[in-house]
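The complex is shown incomplete by one protein chain, all other protein chains being positioned as in the whole.
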Amino acid sequence: MTISLKRLFQSALFSSSLLALSAGAASASCGDIAGRVSVVGNEFPAIHTVTKAAATCANDKVTVKANLTADHQKINLPGMQGNPAEYTSAIIATSSITPLLNGNVIRPLDDLVAKFGQDIPKRQLITVNGKVVAVAFMANAQHLVYRDDVLKKIGMEPPKTYEQLLEAAEKIRAAGIMKNPVGGAYATGYNLGLEFINIYMALGGELFKDGTPTASVKNGQGVAALELMKKLTGYMNPDFLTHDSNATAAEWEAGNVALMNFWGSRTGVLMDKQGSTPEVYENTKVGAPMTIGGGKIPATTLWWDGWTVARNIPDADAAATFVAMKTGTSPAILNDATMGQAVWMIEGYKPAPVNQGVMLTMESGAKPYPMLPYMGLLHAAIGENVARYLSGKADAQTTLADIEAAYTAAAKEKGFLK
Amino acid sequence: MKHKTFLWFFLPSGMAMFLFIAMPIVSVLTQSVYAPHEQVIREVENCTLFGCSKATQIDQEATRALRDAEPMGRFVGPSIYTDRNHLAFAEIAGIWRNASGLGDFFGQVTNLPFYDALSFTLTYTALVTPLSLAFGLIIALAVNALPQLFRGPVIFVSLLPMIVTPLVGALILFWMIDARGVLGAALQALAGDPGLSIKASTPLMWTMLIVYGVWSSAPFAFVIYYAGLQTVPGDTLESAMIDGASRWERIRYVILPHLLPLTTFMALIKIMDNFRVFEPIVSFSAGAHAKSLSYFIYSDLGGETRLLSSAAATSVLTIAGIIVLISPVLVRTWHAFGRVRA
Partner (left out) sequence: MTTRVADRRPMILRVVMSSFLVLWLIVAAFPFLWTLWGSFKVEGDFFSKADWLNALTGPLTIAETGGSFTSSGYYGAWVQEEFWRAAMNSLTVVVCVVCISLTFGTLGGYALSRSPYRYAFWLLLISLVFRAMPPITLVSGYLLPFFEWNLWGHLPTAIIVLVAINQPFTLWMLTSFFRNIPKDLDESAMMDGCSRFQAFRHVIIPVMWPGVITTGLFSFLLAYNDFAVTAMLLSKENQTMIPKIASFLGTTQTKGNVMFAVSSVISVTAPLFLLVMFFQRQIVSGLTAGAVKG
């Protein structure tokens, strides 16, 4: 992993000198294609950059449309099920590709890669069972974010383990610097589910019984994960169950928090000059994700964002879509304004200090988020049930049993379990 | 009115409802008894940016054979309705056998997701419906006493909670009720407890949702009651006064009976709306403390893997719940209709 990363950046530095030449010719690089391009995806600045660049391929033979919305997961599957599909491409991430794979609505890209995509670096190609199903263009992960000044005041190094984080939190509270020094996106549902999965996996827990769709979280690691979460929430703002990543970022900017495990893609917002005082944004630093109990695996998961091409569309549209999206994620899109928007997995990307955390995470041996057909069901079951434990309504054993029972009912309905 | 004429008059409205409401209801009913086919899983190797790993995938070829044989899906009868995530018959039977007492029994039952959602939904409906009607009536009586000049602006301000988009209205309120927000801070000062936080406590969150519900639906009751007050027969009122009826007696015996049909109509509409409460829970991120039936449907539909049959079953149960709740009102309307016809 480390070696391939280094190589990527060496080649990135090398190719960046060619950028000046190719940038001006961006529209010409789309080549001879004709067809309809229609993209659906989530809405944030990096994806806007991609679709805007893809739109440079539009001419009298090619139409390019984009529908970027927070509801993309609700419409991408039905929008690709029709024939011809409304959307010729969906921008997805590690977890949101599985419904598209399950629904069999995206096409293998091997022939298109062979024809139009020889220059796409191999590591960007996401393969399932040897077939290319998506092309990744950015990476993301949660990692440590800390306030340098606060840690200096209590005389501690940035924590490398959750145990050290708890120790630091206690000291900060005891010193009267902050009442609730720990932050985190612990909102019920998706966010909370992911935090449990991060910690559970770092403790060496397996989410499913070896290769089957049977969930197994009712074990020692499950209890330990819940107990650690409860300890952490003891140092959080009591409203933690309502804090999604937006609210968590706001807490940070208000200077109420000194330590948290947070998304790399959102740290840019914490470090810029808007919405905060110099004391906060100048002292905001990122570090590698933390491990637990002497384990090697850090408590985080790796994520990628990429694009796909629909199955139910004419081959000409598929080719046009492939070329447009390739243009949208080509090195030509990187410039001063777009460089800091994400950890781009594109040649020519130079990591800014804000993105250091994600780079460190990739080198730390963190596991990717599991890409399993039934993972979404378990994630949802965890997210809805852990809150009951954290608010003291159920004990650890009941909570874990509830998670398994809720998942089992859902997986039976979906036909994964008998 | 002749049947044929009736048909032509009713056709446009009927067609719109048939196509866009009746048909989806039929499809939802079907969906709730059919589930996706059993999925054939096979082991594969996936490679991403972060290296390769063993994983599983749905075997599309093998699954397609099943799908082609039964395109509707797998018929499961009522089993989705009775599974753990819905009515949970088997689980309830188990709890009944093992529970130490009635309190323990109800405690464990409301731990089940459907009953958890149902308990909040019923509480919300039972409190918000009468409270918002009562508030609406009092506001209407107060506005009715105002000089004509002030009524326009007062009506507008009173309608504000109803007309400001719930989406953003609730977002702003969410920040206001934060422990450091203006309302949260005011509440802390009132209670004399600086650690008080609405978002951290289940009872306070329920109260907050109910207060928001009353706040946002009182204007609807207000505007309809206010209109109703304009039609109170003046001669009846005056003769009541001549008979020496007190103010309270006039309200009790003249105004309230006059407004009764209105109350029935609004109760009907409001019971339905409140039973489907959804937006405030999302906007207040209240999912940890309060779930409603619609929120339940929303999480089934909004997850990465959408549980369509589960959402369909919950929708049918929601409709059934509403029919049960409004049936007393409907029976009344049925008799009233009989009278009108006669």
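For the reader, a short list of remarks on this structure follows.
We call the chains A and B, going by the order they appear; numbering starts again at 1 in every chain.
The rule is simple: contacts are C-beta pairs under 8 Å (C-beta built on N, C-alpha and C of every residue); 3 or more make two chains touch, one makes a residue touch a chain.
For clarity, every value in this text was computed on a predicted model and none was experimentally measured.
Touching the missing chain, out of B:51, B:78, B:94 or B:261, is residue B:261. The hidden chain makes contact, of the residues B:134, B:176 or B:191, with B:176.
Touch with the chain omitted from the figure is made, among B:69, B:163 or B:242, by B:163. The missing chain lies against chain B, touching residues 1-3, 5-6, 9-10, 12-14, 16-17, 19-22, 24-25, 27-28, 135, 138-139, 141-148, 151-169, 171-173, 175-176, 178, 180-182, 184-185, 215, 219, 223-224, 226-232, 234, 237, 247, 260-265, 268-269, 272, 275-276, 278-279, 293-294, 297-298, 301, 308, 311-312, 315, 318-319, 322-323, 326, 330, 333-334, 337, 340-341. Counting over the whole complex, chain A has residues 42-45, 65-71, 74-75, 78-79, 81-83, 85-86, 244-246, 249-251, 253-256, 265-266, 269, 272-276 touching the chain that is not drawn.
Just so we're on the same page, only the chains that are shown with their structure count from here on.
Chain A and chain B have CA centres that are 34 Å apart.
Within the complex, the chain A residues that touch chain B are 1, 73-74, 77, 94-96, 98-99, 101-102, 104, 123-130, 136, 139, 187-189, 211-213, 237-244, 247, 254, 302, 304, 345, 362, 366, 368, 370-377, 379-380, 384, 387-388, 391, 393-394, 398, 402, 405-406, 408-410, 412-416, 418.
Listed in rising order, the residues of chain B touching chain A in the complex are 35-39, 41, 43-51, 53-58, 60, 74, 76, 80, 83-85, 91, 111, 113, 174, 178-180, 195, 197, 199-200, 202, 284-289, 299, 301-307, 309-310.
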